[in-house]
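One structure below.
Missing here is one protein chain; the remaining ones are kept as they sit in the complex.
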Amino acid sequence: MNTKQTNEMQIEFDSKSENEGFARVAVAAFLTQLNPTVEEVADVKTAVSEAVTNSIIHGYEKKRGKIFIRCIMQEDEIVVSISDKGKGIADIKKAMEPLFTTKPELERSGMGFAFMEAFMDQVDVISEVGIGTTVTMKKKIENSSTFRVSGDELNG
Amino acid sequence: MNTKQTNEMQIEFDSKSENEGFARVAVAAFLTQLNPTVEEVADVKTAVSEAVTNSIIHGYEKKRGKIFIRCIMQEDEIVVSISDKGKGIADIKKAMEPLFTTKPELERSGMGFAFMEAFMDQVDVISEVGIGTTVTMKKKIENSSTFRVSGDELNG
Partner (left out) sequence: TGEVKRFLRDDGMIKVSRSLKEIANKVRITKDSLNGTLNREPTLEEIAQELNMEREDIVMALEAVGEVESLQKTIYQ
């Protein structure tokens, strides 16, 4: 018997930079069920922003494609996966090194993965050239009241 | 040549009442791209809440299932579809009458569709018993500045 409480959602959206804010807030709104602190919410939002921006800029290189986010909450942990079917990463280890970038003209160059690793407990990247990239990130919420009894307090 | 700017997203989540808040914020966050007023945001949130609650309570009768939301923005209009694969509605016309309810024990009984129609410009329901229900709602945003010029300001 599995007594763990889980909850799951998936989002799919166009790879347009206007959608970065939507993606970040959608994940944050889902996360509120674990009763996170303001800082924990900010951490997850930053990490999601970086991963989504990478899919838009590097994965699809600003061409239109679909970005997929999957979120699973299990007890006091959130797992967020961000995927694209874009160009993929040839050398993942190198890509994850701080300051490494293939687009030096961008702001905060080469710090996206460093941010994700700083703000989340775990970051895993799976990628294949020509197929796409999936970034999976996990974070435990410290004072999680696990799941809320109901969502009604949102109307409070 | 189609010069219309569109943007699209889809969400899928478990039919748990805790997810009602998430669904409503996700749609509202997406809608912000049309630059609505706070009132217009509240209208759409209310309509989404009612439709999602119906899928949870009537469609799946609190059993676990998946709820699907699809949002399309076209120029100054948002189209939101909320679907379930639940029990369906036998008589849609009757179901949409104000005060009609098959669960009189609930609060605000029988006013869900009336709310959706009051807050949105158009509400269409497709349903089949044993298959599921899709509610499609449209709303024009009055002062819409259509789409943001670029998402770059996000990094500002």
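Should a chain be cited, it is by its letter among A and B, assigned in written order, with residues numbered from 1 in that chain.
Basically, a residue touches a chain if its C-beta (ideal position, glycine included) is under 8 Å from a C-beta of that chain, and two chains touch if they have at least 3 such contacts.
Keep in mind it's a predicted model, so treat the numbers as computed, not measured.
Engineer: I'm checking contacts with the chain that's been left out. Which of A:V41, A:I69 or A:I141 qualifies?
Structural biologist: Of all options in A:V41, A:I69 or A:I141, contact with the hidden chain holds for A:V41.
Engineer: Using the document's contact rule, name the residues of subunit A that touch the chain not shown here.
Structural biologist: 21-22, 24-25, 28-29, 32, 38-39, 41-43, 46, 108, 114-115, 117-119, 154-156
Engineer: Please give every residue of subunit B in contact with the chain that is not shown.
Structural biologist: Subunit B touches the missing chain through residues 21, 24-25, 28-29, 31-33, 35-39, 41-43, 45-46, 49, 111, 114-115, 118-119, 143, 145, 154.
The working rule: only the chains that are shown with their structure count from here on.
Engineer: Distance from the CA centroid of subunit A to that of subunit B, rounded to the nearest Å?
Structural biologist: The computed centroid separation for subunit A versus subunit B comes out at 25 Å.
Engineer: For the complex, give me every residue of subunit B touching subunit A.
Structural biologist: Residue positions touching the partner: 7-14, 16-22, 25-26, 29-30, 32-33, 147-148, 150-152, 154-155.
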